[in-house]
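One chain of protein is taken out of this complex; the other chains stay put.
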Amino acid sequence: MANDEHREGIKGMANPGRYGIERVAYWMMRLSGLGLLAYFIGHIYETSNILRGQVGWDEVLELTQTTEAHIVLAIVIGMCVFHTVNGVRVMLGHGGIGVGKPARPDYPYEPASQNYRHKIGIYSAILLSAIAMMYGMAVMFGE
Amino acid sequence: MAQVSSIANEQTSTPLSSSTSITLRISRFNPEHDESSGFMEFSVPVQKWTTVLEAILEVKKHFDHSVAVRYSCRQATCGSCGMIINGKPRLACFTKISELNSNVVTVEPMNNFPVIRDLAVKFEKLFDSHQKIKPFLIRDDTELVSDEKEFLQSPEEVEQYIQFANCIKCGLCNSACPTMATDSSFVGPQALAQAYRYVADTRDKGKDSRLKIIDDSHGIWRCHFAGSCSQVCPKGVDPAMGIQLLRGYLLGFRS
Partner (left out) sequence: MRESTIMKIHYGTALAAVALVAVHILMRLTMNFAESLEYENVLANYKFVPYAAMLELILILLSVHGFNGLRVILLELKQGRMYEKAVSYGCLAGMIGLIAYGSRTIIMTNMGMV
């Protein structure tokens, strides 16, 4: 075995199939965070072109007005909404809110922390991000 | 949904007669002379009530006695026989083959634990992390001098921690944790849940020292509430809940 500690590695961390929607949300939170950071750095660079005057600004603006750029921006909108809504859910969970109360466990030992409130939060985050993406595309392509 | 409850769903789906046999794929690896792990397949006769551990022991008895597996109580109490069964961490003695809804059962050593041989893994890191969070009641020595001193608790106070006292240190939670998959320094869900068990105990006075231990760059903050630990726990400990409640102390939501 390649590593002595027999760690699952990134593949194991990334594999969201085995542990339900909470693990999917964990992975999507990571990906959307990294994507948003990349976009944010790009956005700072993009807007810095205003210092080049109208010509520089219009040049960059032209690049962002293509179909591909609109699709990228729609994905960014989706990532932003998912990261926000799921982030609020995770933050509440981290404070111990909505994770259930300790009690004597009974078979079949359904974990109280994996409750419907958090599942609804995750599905809401996915739904809202889909709606926001569609709205964003309607605004961008509707013009 | 918890692993155990999905098992309950699978329970009636495979009607196995007494003559049924399944293919048991066992991961074989000896770090002393093997470069990588491989699988050996055995056809094992099973009954409706045969557990994965019993099937492995059948292989040891009749086919290959060199298969390495750790087990003891055979009733989900000792926490020795944790392994990856059909892709998920489970206790071999607590998992019936009929519940798996498959004629092929693959058993591998638990992830995130160094392999001793085949299905047996080292628990040193888990025990070290467990020990690190001071898994005992911390009191001022002067209170313990008198033989007559009792620390009474109400049933409500006991409920605050008793769930977490069910931990059998089987390591399934650490094997399922996504952070443990890459972070070798992470204290892990088992130890964090046990830290909560003692912090929530009204007899204990060691909250501050425990919170200081886990407030580290590879401590409680590396848990992202993915909940996989709670989904695989065979004793209903729900480490994810314990960790979030424990974090509530550090964030000022609890005192």
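Residue numbering begins at 1 within each chain, and the chains themselves are lettered A and B in the order written.
Criterion: contacts are C-beta pairs under 8 Å (C-beta built on N, C-alpha and C of every residue); 3 or more make two chains touch, one makes a residue touch a chain.
All values derive from a computational prediction rather than experimental measurement.
Note on the undisplayed chain: of the listed residues B:131, B:185 or B:209, the one touching it is B:185.
For the chain missing from the display, the contacting residue among A:24, A:71, A:103 or A:140 is A:140, taking the whole complex into account. When the omitted chain is restored, the residue from B:117, B:134, B:222 or B:254 that touches it is B:222. Listed here are the chain B residues that touch the chain not shown: 179, 182-186, 215-219, 221-222, 250-251.
Although one chain is not shown, part of chain A still touches it, namely residues 10, 30, 33-34, 36-37, 40-41, 44-45, 47-48, 50-51, 53-54, 57-58, 61, 64-65, 80, 84, 87-88, 91, 94, 139-140, 143.
We take it that only the chains that are shown with their structure count from here on.
Centre to centre, using the average C-alpha position, chain A and chain B are separated by 30 Å.
Of all the residues in chain B, the ones that touch chain A in their complex are 1-2, 4-5, 7-8, 29, 31, 36-37, 87-88, 109-115, 121, 159-164, 166, 176, 178-182, 184, 200, 224-228, 230-238, 240-242, 244-245, 247-248, 251, 253-254. Against chain B, the residues of chain A that register as touching in their complex are 1-2, 4-10, 12-13, 18-20, 22-23, 25-27, 29, 90, 93-97, 99-100, 102-114, 118.
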